[in-house]
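Removed: one protein chain of the complex. Kept in place: all other protein chains.
Up next, chain A:
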Amino acid sequence: MTPHMLTRSLDRGATIFIAVVAACGILIPLSNLLLPAGSFLQVPTYLVALWGKYVCYAILALAIDLIWGYCGILSLGHGAFFALGGYAMGMYLMRQIGTRGVYGNPILPDFMVFLNYSKLPWYWYGFDMFWFAALMVLVVPGLLAFCFGWLAFRSRVTGVYLSIITQAMTYALLLAFFRNDFGFGGNNGLTDFKDILGFNVQAEGTRAALFALSCLALIAGFLICRAIVSSKLGKVLIAVRDAESRTRFLGYRVESYKLFVFTVSACMAGVAGALYVPQVGIINPSEFAPGNSIEAVIWVAVGGRGTLVGAALGAVVVNYAKTFFTSGMLAPYWLFMLGALFILVTLLLPKGIVGTFNAWWDSSEEKRTAATLASAAAEDGVTEPKMAE
């Protein structure tokens, strides 16, 4: 059943995508670790970390495409789920520091000693165990999305209203996490990580492994999304996207479908955040900024909404451009370009890169088929019927 479902959902684009991601996930770490430093083909460690970041963003973009591209839910607060996943992982990493912190407290992270905490807040319990933290990476964003979505979808908050209140949600979390007494490090967030599962997070081997893991997670996320959107459930989601009221009138419980896909998407965003934190080495409240979430939406729009492959591609392309432009003398113009990208993509390229390419490919395919048919018909000596004048 499962293999059948997978093969059915794999078209050519998806196969190429998985092959490329898998190749990157294997070759980049190998070249980093095995080839001598400075060699032409060796990928430097900083690039491994940078591309690891892009891959995490691609997972986040996939999550957004799943709800926006296939269910019409435009969340401007998906950065919140990403950041919550990141914080869950960050808390595990903080607990792993142990006595190696500046204050050498075996239980309390440095910032808590600094802020005169006498004991660990209850919500930090359990984060010294990896399995618990990994579970929380899924549960915390998922639970928030479930509660939020349950309230919102049940009262039929849709369209721009939903976008605005998701934005308010991430803004409220931003304000909360900036507070020192909230127990998550306030302004500075969580940083100075040492170990993950006993491996040094700074070590080349760990970074390479994290990169490979991120690629694996991207492929897994992609397969899950493919499975969802190509199932019968996916068809209903698309129906909700295109005509919500009509779907409801046909007897589908629209809010249940939306809630399911919203929660899955939030969990994916959480995983992306959890993989992001050890590679970047810090998580702080600025990840909750509404601007970040909106930027993530534009990755999806650039790559192609409702194509999955496009979302991942868009995330990588836009972030690569961001790194390229903000590091050079063009830095002051980056915001102009990003802004123009928002405007031009929505005006001129509404289907995104992949969507436009697919449309072009399909139409040329059709032409080729039509041409083959026409030539075959000509050989048979049959002419096409002329249109009436």
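Keep in mind that, in the parts below, a residue touches a chain if its C-beta (ideal position, glycine included) is under 8 Å from a C-beta of that chain, and two chains touch if they have at least 3 such contacts; residues count from 1.
Everything that follows uses one rule, which is that contacts and distances are computed from a predicted model.
For the chain that is left out, the UniProt protein name among "Urea ABC transporter permease", "Circularly permuted ATP-grasp superfamily protein", "DNA polymerase Y family protein" or "Nitric oxide reductase subunit B" is "Urea ABC transporter permease". For the chain missing from the display, the contacting residue among A:Phe130, A:Phe178, A:Phe199 or A:Tyr252 is A:Phe178, taking the whole complex into account. Touch with the chain omitted from the figure is made, among A:Leu47, A:Ala340 or A:Ala376, by A:Ala340.
Within the set A:Ala14, A:Ala61, A:Leu74 or A:Ile283, the residue that contacts the chain not displayed is A:Leu74. For chain A, the residues in touch with the chain missing from this view are 68, 74, 76, 148, 151-152, 154-161, 163-165, 167-169, 171-172, 175-176, 178-179, 243-245, 290, 294, 297-298, 301, 332-333, 335-336, 338-343, 345-347, 350.
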